[in-house]
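Other chains dropped; remaining ones untouched in position.
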Amino acid sequence: MSDFSVITNALKKFRDERDWEQFHNSKDLAIALSIEANELLEQFLWKDPTAANKDRLKEELADVFAYAFLLADKLDLDVEKIVLDKIKKNGEKYPVDKAKGTAKKYNEL
Amino acid sequence: MSDFSVITNALKKFRDERDWEQFHNSKDLAIALSIEANELLEQFLWKDPTAANKDRLKEELADVFAYAFLLADKLDLDVEKIVLDKIKKNGEKYPVDKAKGTAKKYNEL
């Protein structure tokens, strides 16, 4: 069983023991993911990057992954495939010779 | 090699070919993650959950995973471990007998 299946199965077991699938439509899962991403971001507010609390970061990043995996499962998407496909697509938007060493967006390159 | 390593290695190769690690401090990675989570959410704006465009969702969710994996790598965190640890911790905040069938937050149970 892949690493992804281990995580997704643990998340679905947790969800189903609490009968929570009824709340987990894809729109609310996306809202939950956005909220968790911002709770993670809050750990850095008013601070230098290195001053954030590592234990809090760990937990907030775990919550982000949890909703990302639940949403991937809900949409029946293969995480490894979609990420590798996106890297390929981004390679076309950000060719090495134009994008090297600059943080500009692709439409400004 | 685990699924996670495959993805993380592909993301770091893409990043390093473009000499982008200089921009990737943990705070800006967390900002990027929040932005991508909201680009995903935007696919559902003014719509029923099922009316979102599947191809767009696929790409936006891939971006969310990309920054989440890059941030986990930057913070030297083991994704499988932090998610399974968080599920255990959430089990204490949301005991089955209290949380079953309700979407209330743990501090309202």
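First chain written, first letter: the chains are A and B, and each begins at residue 1.
The criterion applied here is as follows: a residue touches a chain if its C-beta (ideal position, glycine included) is under 8 Å from a C-beta of that chain, and two chains touch if they have at least 3 such contacts.
This structure is a prediction, so every number in the text was calculated from the model and none was measured.
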item	value
Full complex stoichiometry in copies [only 2 chains shown in place]	4
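In this section, only the chains that are shown with their structure count from here on.
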item	value
Intercentroid distance (Cα basis), chain B paired with chain A, Å	2
Of chain B, residues touching chain A in the complex	2-4, 6-7, 10-11, 14, 17-20, 22-23, 25-28, 30-31, 33-34, 36-38, 40-41, 43-44, 47-50, 52, 54, 57-59, 61-66, 68-69, 71-72, 75, 77, 79-80, 82-87, 89-91, 94, 96, 99-101, 103
